[in-house]
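First the structure, then my questions, so here it is.
Here the complex is missing one protein chain, while the rest keep their positions.
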Amino acid sequence: MPKLTVKDVEYVAELAHLTLDGATKERLAQELGSILEYMDKLNELDTSQVEPMMHALEMTNIFRCDEVQPSLSRDVALQNAPKTDGEYFLVPKILDTE
Amino acid sequence: MDYEAVIGLEVHVELNTNSKMFCGCSTTFHAPPNTCVCPVCLGMPGVLPAINRKAVEYGIAVGLVLNCTISKWSKMDRKNYFYPDLAKNYQISQYDLPLAYGGWLDVEVDGRTKRIGITRAHLEEDTARNTHTLGGGDSGVDFNRSGVPLLEIVTEPDIRSAQEAYAYLTLLKQILSYLGVSDCNMEEGSLRAEANVSVRRVGDPKLGVKTEIKNVASFSGTYKAIEYEIARQISVLSRGESVVQETRGWDPDRGITVSQRSKESAHDYRYFPEPDLVPIAVNDEWVEKIRASLPELPRARKQRFVTQYSLSEYDAGVLTTTRAMAEYFEETVRAGAPPKPAANWIMGDLQALLTESKQEISSCRIAPSDLAEMIILIEKGTISGKIAKDLLPEMFATGSPPDKLIKEKNLVQLSDISELESIAREVIAANPGPAADYRAGKTKALGFLVGQLMKATQGRANPKLANELLIKELNKIS
Partner (left out) sequence: MAKEWFRLTAHEIRDAVLGGAVSAEEVTRSFLSRIEQVDSKVCAYVDVWRDAAISRAREIDARIRKEGFRGALAGVPISIKDVLCTKQGYTTCCSKILRGYRSPFDATVVERLWEAGAIFLGKTNMDEFAMGSSTENSAVQLTRNPWNLDYVPGGSSGGSAASVAADEAACSLGSDTGGSIRQPAACCGCVGLKPTYGRVSRYGLVAFASSLDQIGPFTKDVEDCALMLGTIAGRDPRDSTSVDLPVPDYCQALNKDIKGLRVGMPREYFTEALGGEVREKIEEAIRSLEKLGAEVVEVRLPHTEYAIAVYYIICTAEASANLARFDGVRYGYRSPRATDMRQMYHLSRSEGFGPEVRRRIILGTYVLSSGYYDAYYLKAQKVRSLIRQDFVKAFEMCDVIVTPTSPTPAFRIGEKTDDPLQMYLSDIYTISVNLAAIPGLSMPCGFTKGGLPVGLQLLGKHFDEMTLLRVADAYEKNRGFDIGHPPIN
């Protein structure tokens, strides 16, 4: 049983919003399959008593004050936009069902 | 067979902090598109979020008034999905450790109290707004709302009718307004409700298949949508068919819910802890400090109004509908007005003026102390109640104090006995017929004569005095 099927790759590519051609899907299924197999190594370890290290440092409660700071001018905000009408970022028509 | 509905509500509340959840951009609603944006809320490469402390404190405050447990340890997570209104294509939200959980809210429905469980309240960021009305076949995205702090409040599936849902939403909105944590403006989208609706046979412990009703613009819309959806599901089941799990929208024109089945059937959000933010640890000291700063809530205030001001349950209820109105009333009383007349004036004439001009009491030009002064002048007999009814709209329009307007318009009540006596004599002389009628025992004629006297004084005569003096004069001559 392969660790990763082409169907798995297709499902994940859809989640990641990537389109892959057939050959790439096959190759990725194989490559990532062997990487995942390698990762199964972790199951050798009993971690039932281990807390996950969710953050690199043990810090809490880092906040900022509720103060308004200057925003960007609209020209600068839009300067990198692939498509704009000078007011909005433009994208292909959004359908409600999407 | 009888069916019962099982309803859960999810409410998204925009918190009215000055700045956004993770950046310093203003949260103001009325700004031209893409002018309240910065690299952080545009999700530009290289940026990092920084949590707004005020938003956390607002979240804790709401958690407390909803009788929730405040998490000693909570954290932010990333919720991953793609949409053009989502700047980073992940939303920073809270997944398994919400800020508050396990609370309840008691609502009144048909004179009965119903307890609705609160599953959780968690912090997250709002998305941008898409505009479909631009020409050229494109949609436009405005990121001004991107990153505005949101509190998502989720109930248990305890709600059994559209009426209960409506009562819950109205009370929740009232409480949130009292707390001052949100503008609760549904037109501006600062309060948005989604309903999960399913029906089942009465007595069946298993839940039916639910639908999710989204994008309803008002609570009354939610009420109607739930009512419709319950009826629709019952008729589907009665036909022996099954309900499809889906998202449905509300079409207010046709009065029906419509399927918005999304083709992306798999909602695989791939939540994981936000590595750019550190956990939030809330200790008792912080909670108690916030608890101590909570304002008096509507129910408690209503009870206090009944006892402290001897108001009826009904009046106390109306006056505590909003915090602003309750405060206005109390300031009026504090300025010396007796509570009952103050209540009547606020709930009656003043409310009518506000409704007519579509104003909120918070922006009313009549200062509570001026309203109090007007009421005191009536009590002292300086002006008549009738005069006051004309005076109030003047005060409302101009914001001037009553004494100034009274002087300007010469509205002081005539209580000078000698002056009124001479006017009474004139009125009797000018109306010999009715005077004779009165003397002949037709006491009804007195009303006419009083009216004539009021007319002669442009309504300024003290009506009680006018009555007395007319009778005295009429009797004298006979």
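A few remarks follow.
As written, the chains take the letters A and B, and residue 1 is the first residue of each chain.
We take it that contacts are C-beta pairs under 8 Å (C-beta built on N, C-alpha and C of every residue); 3 or more make two chains touch, one makes a residue touch a chain.
Just so it is clear, the model here is predicted, and its values are computed rather than measured.
What subunit B contributes to its contact with the hidden chain is residues 39, 42-51, 78, 80, 82, 84, 87-90, 141, 143, 266, 268, 270-272, 275-278.
Residues 4, 8-9, 11-13, 15-20, 28, 31-32, 34-36, 38-39, 41-43, 45, 47, 50-57, 59, 62, 64, 72, 76-77, 79-83, 89, 91-95, 98 are the ones on subunit A that touch the missing chain.
Operating definition for what follows: only the chains that are shown with their structure count from here on.
Centroids of subunit A and subunit B (each the mean of its C-alpha atoms) stand 40 Å apart. On the side of subunit A, the complex with subunit B involves touching residues 11, 15, 17, 54-57, 59-74, 77-78, 83, 85, 87-94, 96-98. Of all residues in subunit B, those touching subunit A in their complex are 17-19, 23-26, 32-39, 42, 50-56, 75, 80, 82-84, 130-132, 134, 136-143, 249, 260-264, 266, 268, 270, 273, 275, 277-281.
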